[in-house]
Each structure stands twice: as C-alpha cells, then as structure tokens.
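The structure that follows is given in the form of structure tokens.
Note that one protein chain of the assembly has been removed; the remaining protein chains are unaltered in position.
The letters A and B name the chains in turn, as written, and every chain counts its residues from 1.
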Amino acid sequence: MTTALHPIPTDAAALALAAQRLRVELGPARSRRRVLDGVDVAIRAGRWTSIVGPNGAGKSTLLRALAGLVPAQGNVSLLGRPLVQWPHRQRARTLAWLAQGGAVDAGADDLTVYDVAMLGRLPHRGWLAPPSPADHAAVEAALRQTQAWEWRERAFGTLSGGERQRVLLARLLAVQAPVLLMDEPLANLDPPHQADWVALVRALVAQGNTVVSVLHDLTIALQADELLIVAAGAVRYHGMCAARQTQQALEAVFEHRVRVVGSDVGLVVVPDVSSTPPGSLSSGTTSWNPS
Amino acid sequence: MKPSVWSLRLASAPAPLTSPTAARCWPLAAALVLAAAVLGTLGLGVGSTGIEPVWAMLADPIAAQIVWDIRAPRTLGAWAAGALLGLAGAVAQGLFRNPLADPFLLGSAAGASLTVALALAALGVSPFAATWIVRLGLTGAAFVGAVAAVLLTLALARGVQHTLRLLLAGVVVGMVLGALTSLVTLLVPDVLQAMQAFLLGSTGFVGWSACAIMMAVGTVCIGAAWALARVLDGLTLGEATAQSLGLPLAPLRLALVAVIALATGTAVAQTGLIAFVGLAAPHLVRSLVKVTHGWLVALASLMGGLLLMAADLLARGLVAPQEIPVGVLTAVLGGGYLLWLMHRRAG
Partner (left out) sequence: MRRMGWPVWALALGLVGWLGAAWAQPITVTDDRGRTVVMPAAPQRVVSILPSLTETVCELQQCHRLVGVDRYSNWPAAIQALPRVGGGIDPNVEAIVALRPDVVLAAVSSRGSERLEALGLKVVALEPKTHADMRRVMGTVARVLGLPAEDAERLWRHIDAAVSAAAQSLPPNVRRTKVYFEVNRAPYAAGASSFIGETLARLGAQNIVPAELGPFPKLNPEFVVRANPDVIMVGARNAPGMTERPGWERIRAVRERRVCVFANDDADTIIRPGPRLGEGARLLADCLRKHVQP
C-alpha cells in the first residue's frame, strides 16, 4: 500500500521537513476523529513537492501539522531540528504558511493591499519598530511578483477573489522564508495566473527554496518535482513526478477515475468520462441507462 | 519562452521615506484633536446656568467654581471616557474579528450593573455601616464588577484560545449577571431608580480626580494596545496565519483582553453604561481611512472622545436647565449612524 520509490535519505540536513509517526485527532472531545494516523513524511530541501489526494484525505491537516499549527503527536522537525525547539519568530522566518480559502472572514477588508502584504514582514520586524527599508523592499518585490503593485493602495475588501489570492501570495512571499507551505494556492486564479504561479515556484526552487503545495488540480500538481499522495489519513505514495509509477499510483488512488495523458505541454490529468463506472457519485441508486 | 504575466525581476526602487499610512493619518489625528479642543472650549459655556458664569468668572468665585470645577472636568471627563470606550471598541473588534463587537462584549456591563446594584442595596440596608462597599463607593464597585465579570468570562472559556468560546462565555456571563441584577432590584426595590440612572450613563459626577484616573488608565491602555497592535493585525488573516507568523497568541490575547477590561471598567465606573461609542468610533475611523491597528486604536480613541464629548454637550445644552441622559443621545446618534451605514452598504 505505501511504497516509497526512493529510500528516505538518512542525511537529515537534506530534509527541509520531516515527520515521524504523526498523529492528529480533531474535533470536540466526544467525537474526535483521527485525521492523520501514524504518518511518516520526508520533504527534501530545494524541491517542489505536491501533496494530492481525494477529498477529506487529510492533506490540509498534514500541511498544518508540518507547520506546527495543529496539536499533533509524533515528531516534526524543520531543517533537522525538532519544530518545538524553534523559537517562534525564528520559525516564522524560516517557514511560511498560506491558508486555504483566502481570508474568508472580513477581518482584513479595511486594510490596504500594501498593509496586507506588509503583514508578511511581522516575523522580521522589531517589536515596536516601524517597517525598515528592507521590509519595504521585500513587500514591493513580493507585490510586483504577483502583479499587485499597481493597486497597492486599494482596500483589500474591494478586490475580487483572484486579486485577493494574489495579494495573499504576496504576503507569503514577503516573508522571504526558505520553506514555503501553500494550501490550495491556486484558488480563484485564472489559467494565465496559474501558469505564472508555476513559473514563480520553479524560480523559487531554483534559488534553493523548498515549496510544498497542496493542490487539487492534478495537472499542475504533476508539474512539481515530487508527488506525495495522501488518502484516508495515511501517506500512500511518495515519488518523483516524472516517473511512470507515480502516474500509475495517482490513477490508482483515484480508483482509475482519472487518466494521465501526455500532450505537447506536458502531462495532463483528466477525469475519465469515457465510461460509466459502477457506483456513481450518489451511490445506492441505479445507474441511468440512456437507451 | 512565453512572456510571463508576472515579472520575476526584483525591483530596486528606493523605499519610501514615510509610509503612505502615516501620510493619511496625521491629518485625521490633527483634525480630531482640533475638533475636541473646540468642543472642549464650548463645553465650558454649556450648562444649566448658561453662559453667564463664564463672563462672571473673574469676579465671582462661585461662577469660577462652576466653570473650572464642574464644567471643565465634566467636559474633559466625557472626552476621556469616550476615548477609553473607543479604544476598547477598536481592540474588541480586532480581537474578535467582528465588526459588531463592542467593549461590553465580555460581560463587563452586566458585572458593573450587578455590583452597583449590590452597593446601592447595601447602602440602603445599613446606612451606618462602614462596610467595604460603602468605603469603596459606587465608582469602585462598578470597576470591580466590570473586571470581575471579564475574569469570570475568561474562566468560563478556559482561556483565550478559542475566540468563539470566549464570545459565548461573554454572552452567558452577561445574561446570568443581568438576571442576578434583576433579582437584587426585586428584593430591594429602592435601588431600581438609582440603577436606571446608572444604566443610562451620565458625566454629571465627574470631577478632576476622576479625570486624572481616566487619563492615567487611558495612557496605559493606549500604550499597551499600540504595542500589541501587531497581534490584531496578524489576526485579520485568521488565527492560524497569525500563529504561522510567529505571534505568541495566547499571552498576547490575554493582555488585550486585560486592556479591554481595564479601559471599559474605568469608563463605566465614572460615567455609567454608555452605549454605541465603543461600537461606532472604530467604524467611523475606518470609513475615513484604511489603517492597520496601530493607528486604528489611537484614532478610534480620539474619535470616541470626540463623540462622547459632543453627545455630552448636546445632553447638557439641548433642554437646559434640564439634562438628557447622555446614554440616550449616544444611542440615538450611534443607532442613526449605523442605520445610515446599512443603507449605504445595501444601496
């Protein structure tokens, strides 16, 4: 069931993030659900790893656990050092996390785009100090990278979904952290911006950063260096994206409802609509016979 | 290579000397302070005996006493109480990420009402007794009650980790203490009228010592809130993001709750329960400028002070020589503003 294609490197320094026997239970005391069950993960530094899996598999929870944002049992270590031993600010400067869903409540609506991006500099700023020139430079760079610089004075609440997502990405980039964890970073982005996000991530990785992204878009997920497949609270597969076994594992975990096909722009993953499979979305009903 | 929509070249433009935020905010702050100064001067001439004492000030010591010992501290006290409430409102709205949050959210109003009712009842029952309640006075009782209610809310919510639980605990504490207050007024019906006066709020009993207390507490609270403003900023993107940015949420949120409790308790102790100032002041500021919380708490204080001072002037001057309870005026003004806001958002 769980097959790692390559052995997990014993050299801890080559790992940006590692977790052993990770267990996460969520929910109120009476109905706790085990979301992650004894998961072992090794994320190599300087790579782009995509985490994919069916709905409810525990991908977001895994990302949160790696970022230290949910109470978890087991060990998580960042750059070879246990996560709990990292001082808050140092950890925040090293590991940046982007939430799923893009600030759904109206908390930031009255801030300008510039101020939202400047929030990413909080781990770097002195406690009572105003933003330094380095902070301003980082925010400007981040906003330009996400093409949000032109409307930096606009209120966050007046932006569309895609524009907000780009500002939140700029916030993430402004941290200038070597390890970036992103949960559904492509939400609301149109295809041109999705393509540029891929280019941005590739550039970041080329500079030596580590990127981990939870994606539901499998085509883009396969653009990464490594693929991590999570299903039902366990890691089912971890391997290089280019390998044939990875593509087979992907098809397998989605019960062969998806197909990986080659094209002139690379690998594309499509849902398989060619035949009506047994057991439809609303299981328990008879399948509809067109004839 | 297809041209990219995003440019990857880092810009090397020089950093701006003053942040654009500051450029927006200083004029507003100056305007609020100026308006407060103008209204404050006007306040010296408004009261049940009209403008005469001002002219007679130099000759008549009683007129001078009216102007300097009664009207001046009332006007300044109204500003200070409004500033405290505006500050507490801004912090509450940021802490709970709820634009409808007000300073009394954590049960402090109900707590103050209960201890005031108990103090009034004790006064009535044993007028000769030098009990601690009599010594404390109504002012001290109100402050103790407000702070104790917030502590009770914290205990009920078992800390500040869960915002929703804290909100819910605040509602519960408010209801339970409110019911207890009603019980006290039932058992000792004499206190009912006095309670009503307290509930509607008034600056009528504010002297120079009360002003000094409010200004001192206000300075401490503004300093603390400004220092902790980045927690509020971080929280705007959600608790998980704030945590990922390295903010130690639990102790700092506790500190912010303490700021709310202290500011609200002090204001309630001196002027009773005055609604809407804490709710409306941050909204008014946000409708004028878009700022982070460091500026917001300061501007909301100034705005709250101006609001309450204006309401107090109207309360004293509209039907002179009688007075309207200032809480009624703030409710009318604040409610009207919120209605207009709703109308504007809907349209």
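Simple rule for what comes next: a residue touches a chain if its C-beta (ideal position, glycine included) is under 8 Å from a C-beta of that chain, and two chains touch if they have at least 3 such contacts.
Quick caveat, the model's predicted, so the values are computed rather than measured.
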| item | value |
| --- | --- |
| Chains shown that the absent chain touches, full complex | B |
| Residue among B:Leu32, B:Ala109, B:Leu123 or B:Ile213 touching the omitted chain | B:Leu123 |
| Given B:Leu118, B:Val191, B:Val217 or B:Leu252, the one touching the chain that is not displayed | B:Val191 |
| Listed residues B:Arg71, B:Arg253 or B:Arg286, member touching the removed chain | B:Arg71 |
| Positions on subunit B contacted by the hidden chain, ascending | 47-49, 53, 62, 65-66, 69-71, 120, 123-124, 127-130, 134, 137-138, 186-187, 189-191, 193-194, 196-197, 202, 204-205, 207, 209, 321-323, 325 |
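Methods note: only the chains that are shown with their structure count from here on.
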| item | value |
| --- | --- |
| Centre-of-Cα separation between subunit B and subunit A, whole angstrom | 42 |
| Sites on subunit B touched by subunit A in the complex | 4-8, 10-11, 13-16, 19-21, 97, 99, 227, 230, 233-238, 240-241, 243-248, 286, 290-292 |
| Of subunit A, residues touching subunit B in the complex | 64, 67, 69, 88-93, 95-97, 99, 103, 105-108, 110-112, 114-116, 118-120, 122-123, 125, 127-128, 130-131, 133, 136-137, 140-141, 144-147, 149, 153, 155, 168, 171, 175, 192-193, 195-196, 199-200, 203 |
